[in-house]
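Note that this complex is displayed minus one protein chain, with the remaining chains in position.
By letter and in written order, the chains are A and B; residue numbering begins at 1 in each of them.
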Amino acid sequence: MEALIGSQGLTKMTRNELAVAVLVVLPLVGGALAWLAPWRWLRSAVVWLTAGLSAAAGVYAVTLLPFSVTLGSWHEVVAVVCELMLVGLVAYFAWDERGWLIVGLCAVQVGVLIFEWLEGAGQIPVIKDAVFCLDGLAGALVVIINVIGGLILVYATGYMKVHSCHGGGRGAREGRFFLVLTGFLGLMNGLVLANHLGWLSVFWEGTTLCSFLLIRHEGTPEARGNARRALLINVFGGVVMSLAGVVAQRGGAESLEGVLGSRLTVVFVLLCIAALAKSAQFPLQSWLLGAMVAPTPVSALLHSATMVKAGAYLVLRLAPAFEGSAVMDVIALIGGFSFAVAAALAVSQSNAKRVLAYSTISNLGLIVACAGIGTPLAYAAALMIVCFHAASKGLLFLCVGAIEQEIGSRDIEDMGSLLHTMPLTAGVTIAGMLTMLVPPFGMLMSKLMAIEAAIEAPLVVLLVIAGSALTVFFWAKWIGRVQTVSYHARYRLERMPRSMMGVLVVLCAMVLGGGLGSLAIYRQVIEPMALGAFPHAAEKAVAALRAAGQLHSWPILVFPLLAVIAWLVTVWRFNPGYVRLPYLAGENRDETELSYKFTSVKDEPVVAWATSLYFRRTLNEERITPWANLLAWLLVLSLLGVLGGR
Amino acid sequence: MGTVMALFFVVVVAPLVGLVLNGADRVVTARLQGRVGPPLLQPLYDLVKLWRKEPLVVNRVQIGYVYLHLAFMVMTLVLLALGGDMVLALFAHAFSALSLVIGASSVRSPFSRIGAQRKIMQMLAYEPVFILLVVGIYLRTGSFMASAVGRLDAPLIVSLPLVFLAYLVALEIKLEKSPFDVATSHHAHQELVKGVTLEYAGPYLALIEVAHFYETFLLLGIVAAFFVRQIWLGVGVALVVYAGAIVVDNVCARLRTTWMVRCLWTVPVMLAVCNIIWLYVRRTQGG
Partner (left out) sequence: MAWSVHELLGRSPWFVHYNCNSCNGCDIELLACLTPLYDVERFGMLHVGNPKHADILVVTGSVNHRNARVLQNVYAQLPTPHVVVGLGVCTSSGGVFAGSYNVLGGVDKVIPVDVFVPGCPPRPEAMMDGFLRAVEILKRKSAGLPSAPAEKEVITVAPPSGPHAEESDAA
């Protein structure tokens, strides 16, 4: 790419424009080619190539950082036309699905857009800003989207091959599936690069449409219903965002930078509500739980690299300008509330994908809470969670997908003995869960920072602490179940498409390496970014930020490492003669089944089964969710109330 | 030099202190029951014996978690001795217990698994108190560093009396004493055999015992830290508290797990919360 640019003698400016164009268009073109590809091998090859190229482009773009791209005024026309086309498409699909409410929302959105257009023609003075820009935050997301998203694409080629063998999808649909899946990355890139509110709105709508199509992929009544719900909630977010555009235009701003500069609180609140819908925060969380009907790579993509991260990104992008305002306190509460309640509901779930979904909602809640706290330390913690959560959660979804294809169940209680039947996947799963949980990995360090940052807000700190404790609970249960295993002298690697296995191994290595180096990453990357976002931070806040980087890092690395080494040595020198059956009061039967068996009084083998604790009566999902939603709606309303009271 | 001394103290001396304390526990318990009881150094003999026994296991996975249990426990002490971050130490301490939980639930033994679940219930019961303790110390010192406690002019007990009371109840859980010895107990043969430690034999059990010695020292050390500056007073109070814990152990029956959580979350946690609210209020008024 460098050579190409050099030979054509492009200026630095056009190089930036090219980078943006490649990041946005390349995945879309790749997706279209994959759609057209007549054979599966060709489609896979195209997807692989696209994934590789966009990952390379993402990393390359970050080396150019920071830059911004300005365009002539023609781009606004293009943006509005794109947006209208997308809204039209959404309305078409909604019509197709008999989602009249969605059609209505689309009509409202068209009205808002036309109103904005007419008003814009009426000479409101608007500060012209860059249309696209790439700063540290956007750069981090670009890397996450393209690298982790690319890996998920590669995994998906292998996954869909097996999936279609199981009769999951039909061949004709698979092409469209890859079109949408690959194109998603391009739209997501556009979303984080966009500075102009019009373009932001275009890409926002685009990701909504993509997620709808992906959730609907299976075509079952359940999938269609859940897809409709996802569309409804996200179109609602889109309408709110368009409204934000109108208000911003009246305030004389047309870009995120402008909103930040002129501190338009109303726009901020509207954009935050849009972000809550996208990030599946309470009360708008239900679409993400429904989204798991889609094939697993879709879930992985929605939960880790794309979609839900868009909302968190938007809040993070805007938060520093509104530091210390009452609005931010409410945002922090909303985030903390989602964090704690989603973690509590995750405890009550035994469906692995639902646990992961609630965990995603919970972690995004923590990001929002940190953004709301609005100190450099909290901001740094949020950035850490964005990065480490994307990698670990993507990995875990991919693992669950592989497990589900092998054992035909996504229930955690069915995952005993996995370590024997599929040692690689189980090992990677355990590693992934440990990185979500255990020091010295990044997720834990960021939770630590979140608690320390939240300490000045008593209610938020309470929620964060409660959430962290519950988080530990559901991961521990799951780890215990996955690694329940009898003694086996040797383990044989499971059979799986090579692309899936390769992605699991690569992503696992990335997660482990990044997690171990979390303190270094914090010092080198996150801390400067947080300082950059808060140029006028108080001295005390900066000191807290620096202190978090100066943790005594050697004990948290040395002691777990010693334990792991001791374990490896013990395993290396293991004497099979030391293996005994578990104690069952002497009544053991053979140890080869998934569960343990003992001899009953009738001299017959009886299977005993001890499930994990789920507190299904106390933490009843059906009972809690309405109340949680009600509370969350009240919080959102109080957000508007704070706005009115100013 | 001071750091080296502190490290030596917590890594080498602490378990010995814990060992003697556990020996004393058994002697005092025996005397309370009208028995002669074992020698004071009985835990040492147990340790040596366990070390010489055959290391029976069910699978290879569970072994790793014994090492992690001990490693995280020592790490907690080291972090505190270095004056490090208390939230990190809190996490390390929680993961020490959690390692046992995960290790115990990775074997196919109903007793072990039930013990693991009860251990989680225990953690749910006592962790809030520990967290509130750290929050309280922060509100008092304005820093998450453990070293800040040593620089206080007045001992912590003056500003955290209710948290101290709550901590005493949590201590009873962490020391596996009745009425809260639900996860692993020498006394509950019938209901859960030995709970979380059931499937660990010989040297692995010895390591768990060693971790328990460290933990005894840690928990009583925190009691003493409430009286920092008057350190001998603190040590005296810690010993009295330990003796009290042993007496309670001998006069109480075992509670059910749900009762335990309820018992902790009503009075002790609420006491601690009141204390914290008071500190917040005082802070906003004073600052």
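Heads up, the rule we're going with is that a contact is a pair of C-beta atoms (placed from the backbone, for glycine too) under 8 Å apart; a residue touches a chain by one contact, two chains touch by 3 or more.
Remember, predicted model here, so these are calculated numbers, not experimental data.
Colleague: In the complete assembly, which of B:Lys119, B:Lys194 or B:His212 touches the absent chain?
Modeller: B:Lys194
Colleague: Quick one: which of B:Leu205, B:Ala225, B:Ala238 or B:Leu271 touches the chain that's been left out?
Modeller: With B:Leu205, B:Ala225, B:Ala238 or B:Leu271 as choices, the missing chain is touched by B:Leu205.
Colleague: Check each of B:Asp46, B:Asp85, B:Glu215 or B:Asp249 against the chain that is not shown and name the one that touches it.
Modeller: Within the whole complex, the residue contacting the unshown chain is B:Asp46.
Colleague: What does the interface between subunit B and the hidden chain look like in terms of residue numbers?
Modeller: Its contact residues with the unshown chain are 26, 30, 33-39, 42, 44-46, 48-49, 52-56, 111, 186, 188-190, 193-194, 198-202, 205.
Colleague: Going by the touch rule given at the top, which residues of subunit A touch the chain that is not shown?
Modeller: Per the touch rule, subunit A residues meeting the hidden chain are 580-581, 583, 585-588, 603.
Everything that follows uses one rule, which is that only the chains that are shown with their structure count from here on.
Colleague: Report the residues of subunit A in contact with subunit B in the complex, numbered from low to high.
Modeller: 416, 419, 438-439, 444, 448, 451-452, 455, 458, 461, 465, 469, 472-473, 476-477, 479-481, 483-487, 547, 551-552, 555-556, 559-560, 562-564, 566-567, 570-571, 574, 578-584, 591, 595-596, 608, 610, 612-613
Colleague: Spell out the part of subunit B that touches subunit A in their complex, as residue ranges.
Modeller: So the residues of subunit B in touch with subunit A come to 54-61, 63-64, 67-68, 70-72, 74-75, 78-79, 82, 84-85, 87-88, 91-92, 94-95, 98, 101-102, 104-114, 116-117, 120-121, 123-124, 127-128, 131, 135, 138, 144-145, 193, 198-199, 276-277, 280.
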